[in-house]
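What follows is one structure encoded as structure tokens, with my remarks underneath.
Heads up, one of the protein chains got dropped from this complex, but the rest are sitting where they should.
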Amino acid sequence: MNRIHLHIPSDLLFERVVRASAAELGTTMGFSDERIEDLKLAVSEAVTNAIEHGNSGKRTASVEVIFSLDQDKLEIEIIDSGPGVQSFNTDRRVVEEDNLEAGMLRGFGMYLISELVDQYEVQSSSEGTCLKLRIFRPNKPS
Amino acid sequence: MNRIHLHIPSDLLFERVVRASAAELGTTMGFSDERIEDLKLAVSEAVTNAIEHGNSGKRTASVEVIFSLDQDKLEIEIIDSGPGVQSFNTDRRVVEEDNLEAGMLRGFGMYLISELVDQYEVQSSSEGTCLKLRIFRPNKPS
Amino acid sequence: MSDVSTVIKREELGDVAILRILTNSVDAVSASAIEQASSNMNPITVLDFADVAFINSAGISVLLKFVVAARKEGHKIFCIHVSPHHQKIFKMVEMTRFMPIIEEQDLAAYVDANGAQAPSS
Partner (left out) sequence: MSDVSTVIKREELGDVAILRILTNSVDAVSASAIEQASSNMNPITVLDFADVAFINSAGISVLLKFVVAARKEGHKIFCIHVSPHHQKIFKMVEMTRFMPIIEEQDLAAYVDANGAQAPSS
């Protein structure tokens, strides 16, 4: 199995670097263009949450990303050292009139992640949160 | 100062991930498109050498890449755990008839690196090699 | 990054304002520069996504600010040149209810019908 590690400071500028790496690894895995777009978006949402909610934007706190490639899947772990979260809400979340009027324009991240990847897992404690995303290869290499 | 760490297995497939990260960070630094191409090529050559000559392609030996961004420059350290090198030859190296006939089609990497970056430094010992590349920002942010 | 003119190019086509998003990534980094253009809309405003390769939820959030600003004034907002992937994402979160996707020819037809000069192609 191949592992790629990436550490970035908690600055949303560097979310773009993780995203670019994810795209490249999606290509390596032979994913379709559309699947690579799904991957980029899911990774982007997870890293954004790790920076904003996990590390509360403390630049000195880094976000660790581990990409694990094997025959049948790409697994991505996004790890922060924040206060953790009791439970994630991955219910369908759509734009609503009331929310627009109240200026509540966020909250799509976890729903998008849950829809875009094949599997996800959360491990969270007072030491931090690890979100694990998995995308499977369309068909096994011969 | 911002630091991004990246670890890859010694497989040339993952040189592309480092290159994609370098390109994204070049954009973040405000480098011109042409300068970003220079950066990508220099990083690509350095990572290729670290994989091929440093770690001799032993996949389990990882190559570490550290990007350090500050106000005036991007510095990239490419670190392997190979046997080290006495001295690098960065003389101008061009395609030559005799070499073509002898099938010697390599050896441009260090020359290209030395031309494309603003500064470079080598630290090498029997523990491994660290090649440090620097590219400066065109003008300081106000 | 913070210079709005490098991130949005504003054009008028008849009475329609067309805001061409020039950054390829509509995300937290480009959001504030994009947002500035939401103060300069027409009764009919079209966001052009031709150059946009990526949108995340921070990007969706800034797009919704255009929706909010348009609704306050009773204005209408549309989008054009949305990639298949982003059409999927927009449908998932029902963005399209508030920012319908239109076709280039429908925009041209509207502008023609309203007596404005269509740009020569």
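Per-chain residue numbering starts at 1, and chain names A, B and C are given in the order in which the chains are listed.
The rule is short, and it goes like this: contacts are C-beta pairs under 8 Å (C-beta built on N, C-alpha and C of every residue); 3 or more make two chains touch, one makes a residue touch a chain.
What you see is a predicted model, and the numbers here were worked out from it, not measured in a lab.
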Partners of the unshown chain among those that are drawn: B
Could you tell me which of B:N2, B:T48, B:S68 or B:T90 touches the chain that is not displayed? B:T48
Touching residue (missing chain; options B:R3, B:R16, B:K73 or B:R134): B:R16
Just checking the interface: what residues of subunit B touch the absent partner chain? 12-13, 15-16, 19, 34, 37-38, 40-41, 44-45, 48, 93-95, 100-101, 103, 105-109, 111-112, 115
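Here, only the chains that are shown with their structure count from here on.
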Between subunit A and subunit C, which partner chains are common? none
Mind checking the centre-to-centre distance between subunit B and subunit C? Centres are C-alpha means, answer in whole Å. 40
Among all residues of subunit B, those touching at least two other chains are none
